[in-house]
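Here you go, one structure.
Of the protein chains in this complex, all but one are displayed in their positions.
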Amino acid sequence: MTNDVLLQFSDITMQFGGVTALSEVTIDIHRGEILGLIGPNGAGKTTCFNVMTGVYKPTKGTVRFDGQDIVPLKRYEITLAGIARTFQNIRLFGNMTALENVMVGADARKASSVGGALLRTPRQRAEDKESRDRAMELLTFMGIADRAGDAARNLPYGYQRRLEIARALGTEPKLLCLDEPAAGFNPAEKQELNELILKIREQGYTVLLIEHDMSVVMNVSDRVAVLDFGRKIAEGLPADVRANPDVIAAYLGVPDAS
Amino acid sequence: MNPVVRSLRQVGASLAGAKAGLASRWNAMGPTQRLSAYVLGVLALYLAPWWTEIPLLGSIVDTPGTQFTTVLSDRVIIFVLVALGLNVVVGLAGLLDLGYVGFYAVGAYTTAILTSSHASLPWLLALPVSIAVSMVFGVILGAPTLRLRGDYLAIVTLGFGEIIRLSAKNAEWLGGSRGINDIKHPPSIGPLKFGVVDPKPYYWLGLTMVFAVMFLLHRLENSRVGRAWVAIREDEDAAELMGVDTFRFKLWAFAIGAAVGGLAGVQYAGKVGFINPDNFPLLLSILFLAAVVLGGSGNMHGAILGGILVSYLPERLRNFQDKRVFVFGVALVLVMVFRPEGLLPKKVGTRKAVAAPGEGGAQ
Amino acid sequence: MRDWLLYRTFWDLTITGLALGSIYSLVALGYTLVYGVLRLINFAHSEIFMVGTFGALMASQEFLGIPMLEDGGYPYRTGFMLLVFLVFILLCAMVFSGLGAVALERVAYKSLRGNGDLFGAVVLAFLTGFVVSMVFVDDTLANVIVAAILTAPITMGYMSLFRRGKQSPRLAFLISAIGASTAIAEAMAIWGPEKREQYQTPRILEKDVLFSFLGADVRVDNVIVIVGALLMMVALTLFVNKSRLGRGVRAVAQDAETARILGVNVDMIILVTFALGGVMAGGAAMLFTLVYEQSRFNIGFILGVKSFTAAVLGGIGNLKGALLGGLVLGLVENYASAVFGGQWKDVVAFVVLLVVLMFRPTGLLGESLGRARV
Amino acid sequence: GDDTSSDTTAAAGGDVTCDGLKIAFFGALTGDAGNLGQNIKKGVDLAVAEFNEANPGCQVGIEAYDSQGDPAQAPALADKAVADASVVGIVGPAFSGESKAVNGKFDEAGLPIVTPSATNPDLANQGWKIFHRALAGDDKQGPGIVQKITADGKAKVGVIDDNSEYGKGLADIVQAGLGAAAVEMNSLDPEGSDYSAIVTAAKDAGVDGIFFGGYYAAAGKLAKQLKDGGVDAQLYFADGVLDVGFIEAAGPAAEGSIIMCPCAPKDSNADFLAAFKAKFNEDPATYAAEAYDAATAFLDAIAAGKQDRASILEFLKTYDKAGVTKQIKWDEKGEVAGNAIYAYTIESGAIVGKPGLIG
Partner (left out) sequence: MLLEVRDLHVFYGRIEALKGISFGVNQGEIVTLIGANGAGKTTTMRTISGVRTVAQGSIFFEGRDITGIAPHERVKLGICQAPEGRGIFPGMTVRENLEMGTYVRGGKDSQKSADLEHVFHLFPRLKERIDQNGGTLSGGEQQMLAIGRALMSRPRLLLLDEPSMGLAPMLIAQIFQIVRSINEEGISVLLVEQNATQALRAANRAYVLETGYVVKSGSGSELLDDPAVRAAYLGG
């Protein structure tokens, strides 16, 4: 593994009125790794995501992504810079087909706009085809190509979760952020998800994973960071983190939790 | 079972059957057959001024008390154009615009100013300028307000429409409440005379505009732009986080909607030759919105159907005299209660969307 | 001269502006309540107000028989009987508006929530029969008879056609609201007591000047309107925040589905919400007729647009916002009339709205219902 | 021209023959302005009924084009009228806005019109050969009002309008005519309810007279609020306010208001009044008599054997007859010769015509 830092989350403090959701949290994500982010409920994990993707502007601190300060960027610019995410509560475009959902993501990297569409320039046509092909490819990759033409809202829950990942991948991110992708999955389904995440990494993506299910986190993560009450209390290899008494006290409870 | 229920069910079933039958026949046609069907349909539309001459059809479609062709040229075409434009804003991008009449007014007034009150350019030159000015107004309205969500946007656009109307009414420069007359007509082309009496050339011109707008909007809808619009409509936050520059695309929706609305205004002004602020009441914005939703918001053909119904039916129902508006209100409620998605709702998730092999999944 | 008009007449304009604004506020409450609970711009609320003004006018003219056009013949200028009359008129207006609002909900909206009910079906069936028979005969009585006969079978048809358990898109509610609004106003224009003409009422309250405030005359009707509106507002706020039913209203506003699971009778709450909005509109209507002594079938439209603007200005879904928004709007209109002339007052009002929303995208006081997190 | 004396029955000849000719009414019969159109239509109905009774061989029909006063609805109706060759004359269009939208069509089709109510001065200046009106335009009415106000010795007159084409146009003329005596008080919203800002301004200015250009409903509300607000100035109005609706709306506040109108008092022609009452069981309201005169002009043409649009138009050029309201004779622009302006006032809740007026 290289030590090339992709995302540098340094000294971030995030306050909401009186509530301090994050205080001076520093996390580095290395290119090509899978970093697990865990911590008790309300520790600030989703807030980290929201700061990284521009949903919230941090009260203090800087976020550097690929050498660039992304705090001042707009949300879509952050996506274009290379961060994509899924949502803790599924948020698909319900009245678009699965294919179109992913195409919206894939369109992010395209440039043709109204003029191109009106004139149907060769470039626009080429880009449109690229988006479509890429979207189809991703649906196949996620194993849901059989429902490509169905409205997203009519898909089963598991398909919807995968579609969210496919859509995020469509934006060709350098960093993929997954917020509790296994929530509501049974163990067998979680197993499949593990494999999928590993497969995504093999494709060259860096992954940041929030998950409460230890069978997922510990099996796929290269490193794990632990938040508690808005502070980072541990960081390291999965096995080390798992044995860390602070983590056990704050989060895992009994050492064997599977 | 109650006979009414049964007959309603039967009607429903036979309609569905007819629809399925038509669809299957359509699918069975070859490309040349389809093309000729299209051509015939378009031809029939261009010949609409003579529909009233056809024995049975004539008595059904003719409007009592008003000239059928003028209804087509002055009302139906205008409403269809407007509905097409508004459908981009409301139906595709999901931005509730209650002041759309403003853009219609801007188009009409720009034409009026340029061809009558402050200059005497030909209509043909006023056309592109008016469309451009309408677009600029779309951007002027959109830029500060598109940060607002849903219903806040609705009331602001409503205010905007009123501001435009009242400004026209209060500005002597725009003719005040007197309005502007002697607006130039489109230039006559050979035997096609754009005069004051014969409405047919205007209808043909308008119909051609409708086809052109449909063609262009269809292209937009099936492009990255159209997808961005629908994504914004479905979930704006998620769209932005998927890399859609929501502000820019909303602004485009406004500008394009405004341009089409403006075009309708140009056509109207060039036809009637006279406009005043009373032509652009707030109520008209609401009627436009009703047209789009009644027909099927988000579906171009639905919007067209809505535009036709809202403009044509009141003329067809002239017999009801002053009860027309009441009937219209009741009809709106009934349609919404029983077809909340409109008469021709947008269908999502047809198998057609899958072009690649391995399609046709479960269900 | 115009430039100093605002300065010279500032307090006059303020007092009359507050009085007008109070009426906006009360009507705005109806929009805000329904919007809060259903996320619906109840476009027909303006017609509920209109119906209320007709209720008030009918109360004084038809029920109490107060003579028109008198010059001192009316015995109850002051005192206890005047109070009784005012309360009676208020109740009539509230009953008209309240019932109107409840009927509106059941006819135009309930089935769109996937909850078609019998009353709505009956009314829709009657209207259908009425309209259909209009095609054949142009005679209201005959239409009513035909419609009455057809009502039963059509009702059964409609009951089976309702799309139960399926929430309709929000635009459908809006258009249904617009349809209902049109139909109510037009029905009043066709069959109402004065058709399309203005409906006048005799003077009930002599408009004496009560006192002078910084050079401005304060009339008794101004005081009644402002105080009355404030009282109703306080009562409503207490009800919504303190009573059990009020808590139900708030719960449904935030998450109807969960509220149902916790035992809230959602349909009843929605009905209560409409009734509350209607009653407030009735109050506004009574105060309105007290001051302006007239109404017309289309009086609701403009006042409705203004009041909805007020609700948005204050922060829609927020009761205090409705009050603030109404008062601000009333004042802005009056000041603008003085500075720019009456023809510009609506322009100024909308520009103020635009500016406020640019800096506070959810109105002066913001929405009271928290939005879910991303 | 036909020189029969001012008998109310048009063309009493009785031996006219014609076939399938129609006179059309064009204006609002329904909608917000429907009342005015209904008045006009009754005037037409009466004239035609009398004609048909007198001429069994020539039964003239009436076509009604209900525009609701809306310039957007008018063109489709006008085209229908133009296309219907049996329509040889139009009484209307009733309003100035719709007139501008459609008179060009009538002009091109050579279909003569006589409007009984559209008083906008512009209309006569459009070069329309077919245009006639049966009453004085606002360019006559405005100076008449100014004259009356000046004669009453008012020194400071607030001028208000309703921002409509009619009201604003008239108010502008009055304001210009009053010169230094005028205090501009801008517009009110006729659909609105609250005019307190204007009341405040009137009080502040200390006016002794107020002119309002607009229609009766708004005038009623305004009069009442002015009185309640303690403004005691003399109120002046124009023809749009000449309706009992004004008295109903203003109540006691209407008393003493002066309303100017280029229309004759209803009792100025006893025969017409009696005939109208007999047919409709009510008094003729504003513009019914003008409409009667307008229709009569067409009927006289028909009686004179003119049975197509061109010859009827030609006939009107030389028409000269005492109508029930005034001498009906048009100049080349279509303005009527008799252009007296009458003053009315409100006494004990009734409209009273004042004799001896400006003219």
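In order of appearance the chains are A, B, C and D, and numbering begins at 1 in each one.
One rule holds for everything that comes next: contacts are C-beta pairs under 8 Å (C-beta built on N, C-alpha and C of every residue); 3 or more make two chains touch, one makes a residue touch a chain.
Predicted, not measured: the structure shown is a model, and the values here were computed from it.
Looking at the complete complex, one finds that the omitted chain is in touch with A, C.
Residue C:250 is the one among C:8, C:39, C:195 or C:250 that touches the chain not shown.
When you scan C:195, C:260 or C:320 for touch with the missing chain, the hit is C:260. Screening A:49, A:65, A:185 or A:205 for touch with the missing chain picks out A:185. Only one of A:12, A:214 or A:241 touches the chain withheld from this view, namely A:214.
Considering the complete assembly, chain C touches the hidden chain via residues 164-166, 244, 247-248, 250-251, 253-255, 257-265, 368-373.
Mapped onto chain A, the interface with the missing chain covers residues 16, 19, 38-43, 46, 88-89, 156-158, 180, 183-191, 212, 214-215, 250-254, 257.
Throughout what follows, only the chains that are shown with their structure count from here on.
Taking B-C and B-D together, the chain pair joined by more C-beta contacts is B-C.
If each chain is reduced to the centroid of its CA atoms, chain A and chain C end up 48 Å from each other.
Looking at chain A, one finds that residues 55, 87 touch two or more other chains. Multi-chain contact residues of chain B, defined as those touching 2 or more other chains: 169-170, 237, 322.
Those residues of chain C that touch chain D in the shared complex are 1, 5, 8-9, 12-13, 16-17, 19-20, 68-69, 71, 196-198, 200, 202-203, 207, 209, 217, 219, 288, 292-294, 296, 298-299, 301-303, 333-334, 337-338, 341-343, 345-346.
Those residues of chain A that touch chain B in the shared complex are 53, 55, 74-76, 79-80, 84-85, 87, 91-97, 99-100, 103-105, 107-110, 112-114, 116-118, 120, 124, 127-128, 131-133, 136, 140, 145-151, 154, 167-168, 170-171. Note for the complex: chain B touches chain D at residues 63, 65-67, 69-71, 74-75, 169-170, 176-179, 181, 195-197, 199, 271-276, 278-279, 315, 318, 321-322.
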